[in-house]
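All protein chains of the complex are present and in place, except for one that has been dropped.
For subunit A:
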Amino acid sequence: MKNKTSFLPKEGEAQPSRCPDNSAFKQQRLPAWKPQLTIASVLSCFFLTGAFCITVGVCLVLSANSVREIQIDYSDKCSDCSKLRENSSNWNKECQCSVNFTLKEGDIFMYYGLQNFYQNHRRYVMSRSDAQLLGRNVNRSYCAPFSTYRNGTPMAPCGAIANSIFNDTIDLFYNHNSSVIQVPLLKTGNSWWTDKNVKFRNPDSYNLSSAFAGTARPPYWQKAVYLLDEEDERNNGYVNDDFIIWMRVSAFATFRNLYRRLRRVRHFAEGLPAGNYTFHISYNFPVARFKGRKHVILSTVVWSGGSNPFLGIAYLVSGSAATLTGFVITGIHLKLRKKKTYFQKQ
């Protein structure tokens, strides 16, 4: 396109014709589908969408309705503890409280729920060290200021997420014929398999306490990381299920995390029987400071998720909207066809 062409000898070599190729691509004549967005051509589209959405919606609503769930807010019921926890100097004082409730049918999954806890805060989300959780030594991380103490002792685990771990202990008791039976709950197997086995790993050592030697627990913690589950050695350190679940930061400020699963033995082989239950809660996690709420949720789970009926309703609404629109434009179409204003082969 520049000067050069003008100097090239033109007569020396044989000059092929400059006539461009007559290929469909170069002449922009590729076979093409040319849809026309007119009422006639899209009518079926609306009805099909509508039918599909309504069908799916019905299924989803039905399945969501089959979920049985009970949610108990215990942040007010344990007001004494709540007040106690407001003052962080009382961190080591134990505070127990009990919540009684009546359950109609059996539920299997036990969640704790938090409201107004901004786990999705940008700096909070970043304040972790995945390398450390894999059992590696870390020099550089986003954990500050929760990475080391003033004296240089590194925190294990570091970061704000780990530091603010939900540390209430909730036990469920079944009041069966005036006797109180502790409901057997599973502490493990609640987290993602990949998290437990790939993302989290304790530092290599002959035992856990030596692995975490030279580190200190985060400032808000009452126990060291290798003492998280005193009953189960394999559920300790970074691979503790409660810890792993907590470290998976939630998308919203109101969220729930899976806490325990029902262990189906004896009375509870068919799920939780109807009757009176009591939660024994060791109240540690302060929420009043940020106007938060704490719940315990007992719920079942179906293929379509939890008890949230929204998706089903959304499908139903949009399905009916699409169908309605379909009818309306059919009307328009029928009216217009009498006095066609556009070219059409007849």
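We adopt the following convention: contacts are C-beta pairs under 8 Å (C-beta built on N, C-alpha and C of every residue); 3 or more make two chains touch, one makes a residue touch a chain; residues count from 1.
We take it that contacts and distances are computed from a predicted model.
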Options "Signal peptidase complex subunit 1", "Phospholipid-transporting ATPase", "PIGC acetylglucosaminyltransferase" or "Alpha-1,3-glucosyltransferase": UniProt name of the undisplayed chain: "Phospholipid-transporting ATPase"
Option touching the unshown chain, where A:L103, A:A160, A:L262 or A:V296 are the choices: A:A160
Listed residues A:H176, A:K223 or A:R289, member touching the removed chain: A:R289
Subunit A residues touching the omitted chain (full complex): 1-11, 14-23, 26-28, 30-40, 42, 49, 53, 56, 60, 111, 113, 117-131, 134, 136, 141-142, 144-146, 160, 163-164, 192, 194-195, 198-199, 220, 245, 248-258, 286, 289-290, 292, 303-306, 308, 310-311, 314-315, 318, 321-322, 325, 329, 332-333, 336, 339-346
